[in-house]
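Okay, structure first, notes after.
Every protein chain except one is present and positioned as in the full complex.
Think of it as A, B and C in the order they're written, each chain with its own count starting at 1.
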């Protein structure tokens, strides 16, 4: 059998470019100093739900307000995770597991206080009618939740009617759509036209394998999203006052 | 050096499928029996202009009418050539050379009689504006001439205005366009629209590397031509009464 | 039909495997023999979206595609070709549509075979439509439609029957985004294999009745999904070490088709086919450097190492400067095959195979494992416990981890190594008892995955 050294044939750019710090080391630099908060942030990073609850119990026992804890530590801990993801230090499954742990923590805080926290905003997500490819959509939903948004997930193969109904009912700050097939992405145009007809004007973020910026640019509410990680950035931009034109300027980079 | 027999690796389908007759044998079977006509047909097949003239001189000396000779032998001889081309027995350069010889013959007959023969019809050919690829157009023109049509050749990179002017002036039975670049073929749409605007309704045969049937089908006068050899067939069909719809039915085979 | 598990390797050593040769060649279609000493291109295509509106438009589109390909083959002098039609959903949901397409395509192929003597065969791959909006519905009415589709395409001219079945996918989608190795093992190795056993016995029956070939299945829905999420070297959605664990586990799953009556050629997108070929000796289709029209690849050359058919996976039908897409890609594929066939004919096939393999061996953990020598080892781990679908899948995953842990010349990132260490530990902590594992998983995933319905698997 012929074994040939890779030098000159290929370059593992991922190995070549790798940050020298381990994810754990990088995270450790970012944890809050507070004795009560640090273990919770750590538990979120590790994706250990039980440890998150344990940490929260300790904090509540020490007099912290459960609802305040959501913003003060759960969201803070999660931000460490998503920042590291954005920097390429950690990978998506870590984010997913951390998000699961954080969401458990929020549920726990809510049940402890009996009150509901104010979320950053509500977002409706869906996969285009006729399309069953829903992994990208699930990632988008998870990252939005991880960033503190309330997500209404309409699932895959979602009829245009249902999308319009949901927007009417939920009054979200933005709507996302995912399509992986050239045959299904045209549903976005229809959703757009029905929204406009109904006087519903909100940014309609579209992404997924089949979709491209040129296509999304052809309907008035459309904003193209390349990576799932762009979804929370778009939502944040909306909170900061960006309209559709501004969103396009920022996210239509091609 | 490694030499590997082709068996199992490739098949020369052209060799495998080759007709057993040589072109000369195939042509010999088709020549007219007439002693005066046969040498002329042969000379056309060989593309020997001087022999064509010699044969015509002999026929005229024997009392044949120069203008009648055009139809009776020059066109007949040329048809042998184009039929053999259609059957794949001979190749294009033979057709081109035969056509040159036949056209010389026609000129000779005309000068002998002083009169002008009636052609089967007039056809305007051009290459789309902005496009210099003119070989396909030259082949189309040659085959149309070979089939007895009068061709007005507007050349390459031909502005839309000039095409419209030529159609107005020449009143051809059909117009052809050739385009090899995706950037230039849109000129055909413009030509079409300007013709329609001007109330000029004639079949507009379009072909060339960049052009396809779907595109040509989008404008009202368009008929798609795949091979140059289709051009005389289309003209013949028009003479036989076909309108644009009928031409499309026959030539839009994809 | 019964299920006969593989408990031995078809090849006595890895080095025996080459492209264009399978222990058990398959005759199919018009004069074609697959794995019988030469490779053949398998051309794949997708109709343009507009073409799906009516049956007539769709048939017309496939006629154009078929004519274009056959015409190009004879223009460049290629001796053989396979066409694969992966159904768009209308074609499976309306079995008559699929049948009309198969008939139209086969008619053209017969004309070319008659006129030029070109060897050819037609594969049809109905979509696995056994689901509704929320849930998989593997065993209900939709199963009937799928079988009706197979029946009709076989009747109308399809020579090779395939499907990319979805069993286990609801658990897998959940597990893959959570680095959940036992979950992937359950989804692919257990549920996937169980569904395939059920489904493929039926397909093999149809094939037998109609005198056509039950070809094979791939773990597109799971191992390929993992591979796609893993992506290129710089993507950060899934460790490539985990993607290859999923792939290793998918080999015993895809093997099930051949245990239930299929005989190959396995379908193109099954990168696990190299392991399946080592075990079954049946011919396999692969795709790689000449399927970039459909997806990027981190082992474009390597995966060609032992192919019998060589595919472009899928390309939308449209025009390019050089002709239509199907003409461009079919020509490129065939040149690859001409190179392999020249090597075969001149006795240089092992050198070429090794060059293909060596070019990507260290490109990625995935290519490292699928290099034919390592793939063979994974195969051995599978047949060792060939009768137990859980154990053999677990073996495959563990062997994959072991080979990576002991790899030489392969550089991995810390992240890949971390995921590998975690997977290795999880495998080691697992029970060896199939029943224990099955019931633990049933409990865990029934609770965690709302769309999981055990009755889909007869559980």
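In this text, a contact is a pair of C-beta atoms (placed from the backbone, for glycine too) under 8 Å apart; a residue touches a chain by one contact, two chains touch by 3 or more.
Quick caveat: nothing in here was measured; it's all calculated off a predicted structure.
In the full complex, the chain left out of view touches A, B, C. One chain is missing from the display, and on subunit B it is touched by residues 1-6, 9-10, 12-15, 17-18, 22-23, 85, 88, 90-94, 96-97, 100, 130, 132, 134-135, 138-139, 142, 155-157, 182-183, 186.
In the full complex, the hidden chain is touched by subunit C at residues 46, 72, 74-77, 231-235, 288-298, 300-301, 314-316, 320-323, 327-329, 331-332, 335-336, 338-339, 341-343, 346, 348, 351-352, 355-356, 358-360, 363-364. Against the chain not shown here, subunit A presents residues 2, 4-5, 7-13, 16-17, 182, 209-210, 212, 254.
One rule holds in what follows: only the chains that are shown with their structure count from here on.
Annotation: A-C is the more contact-rich of the chain pairs B-C and A-C, by number of C-beta pairs in contact. Subunit A and subunit B have CA centres that are 64 Å apart. Subunit B and subunit C have CA centres that are 50 Å apart. The distance from the centre of subunit A to the centre of subunit C, each centre being the mean of the chain's C-alpha atoms, comes to 32 Å.
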